[in-house]
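To keep things clear, I will list the structure first and then write my remarks on it.
Here the complex is missing a single protein chain, while all its other protein chains stay put.
Up next, subunit A:
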Amino acid sequence: MKSRFKTGIVAAVAAAGLLLSGCGPAATGAGGETLTFMFRGGADEKAAYTKAIGEFEKANDVKVNMIVTTPDDYSTKLKAAIAGKKVPDVFYVDPGSVQAYVKTGVVKNISEFVEGSDSIDLDNIWQYGVDSYRFDGKLMGQGDIYALPKDVGPFSFGYNKTMFDEAGIPLPSADTPYTFDEFVDVAKKLTKDTNADGKLDQWGTGLNVQWNLQPFVWSNGADWLNQDRSKVTVDTPEFAESLQWFADLQNVAKVTPSVGEAQTLDTYQRWMQGQIGFFPVGPWDVSTYEKLPFEWDLIPYPAGSTGKSATWTGTLGIAVSNSSKAPEKAVELAKFLSANETAQQSLVDAGVQIPNLIDMSDQWVKDSTTKPANKQEFLDIVKDYGRGLPANSTYSAEWYDELFKNIQPVLDGKKTAAQYLKEAQPKMQKYLDQANQAAGIG
């Protein structure tokens, strides 16, 4: 009898446990509050943040749980957390998600906490970085602040100095960008068969359309969207001209590895083996490129008809949840992660980003012991000529991805850029209209 009673209890408890599991509130640490911080990244980020967060915990009498994911898992995991009403107190957002999270009330408006605050000096953080997370309810880049930059990532252009020296070609200028024609001329000189086996084994360049088209489109005076991002403007002659020029690098000028060899992975590896003259360089590449067996440096991107170099600057932000139980502490943590010198120094030393703090960059840029020599180019991009990726300003990136989905025939020279863009524009416009409508700001 007794044992039967027991089994009954066990079953009842198990049934109750089944119902309750997953609904319990997170336990808080004894005494202080507990914050969760969710971010993505590798060992470098984790090490840098673990150290910095230790300091923060001590200074603020609070416990911080770190949840780190791989870059691929991050977005799915965050969305699951949001859907499960367990939004981390502090977490990464990219500019492209800000509108959606603001509209759905997931992220907190932190303007009042950071503007004119004692614990963070916004004037000492790159304006581009802060502005990337401003949203006024209609347009990005202005209005209230919804996140602080974790980093800014200027996507610069590098060249293989050793290859230039061997070919006896004058080095490119760090101040005046090449014109499109000059760039092709130099790239042609670099493209050759170095061991006389009848096969090319050195090329001028080898670029991925998805990440490298923007600099050439923008410097040619074209853009993806109009000012109030209501219209897709890829069907302009300037846009077509730059895309055609990009495709012609491979098909007409023949200064890149051939179609069959053109996957990014391959040109990336070829660059690292010293077979490619010009290749993009982001701050996150520096730790890898430092070990390359050749000399390299940064230059401005070749410029189209405007004569002015252009490129994009990536960024990730640190946002605070609207449902945080300890909002003030959470905002302090976001500020701390964005602007703490220890954390920044450790990330910079790891070679994965440039300093977030302007005064720290002024020191960093003068350091001639580390590569690249022309660090100023990174800063110029952040300060002067870098822009956000086109999809950053919209509710969803579907319209933007559409351009690249069917672009292969243009790159293969089977379709002209002008014709392709004419076909793509209405499709992209449709997706953009949908996104603007979903954002409620059509």
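Operating definition for what follows: a contact is a pair of C-beta atoms (placed from the backbone, for glycine too) under 8 Å apart; a residue touches a chain by one contact, two chains touch by 3 or more; residues count from 1.
FYI, contacts and distances are computed from a predicted model.
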>> Considering only the chain that is not displayed, what protein name does its UniProt record carry among "Nitric oxide reductase NorE protein", "Putative membrane protein", "Rod shape-determining protein MreD" or "Sugar ABC transporter permease"?
In response: "Sugar ABC transporter permease"
>> In the whole complex, not just what's shown, which of A:A100, A:A174 or A:M272 touches the removed chain?
In response: A:A100
>> Can you tell me which of A:D266, A:E295 or A:D433 touches the chain that was removed from the display?
In response: A:D266
> So which bits of subunit A touch the chain we can't see?
Replying inline: 4, 7-8, 11-12, 14-15, 18-19, 75-76, 79, 82-83, 100-101, 103-106, 259-263, 265-266, 395-398, 401, 404-406, 408-409, 438
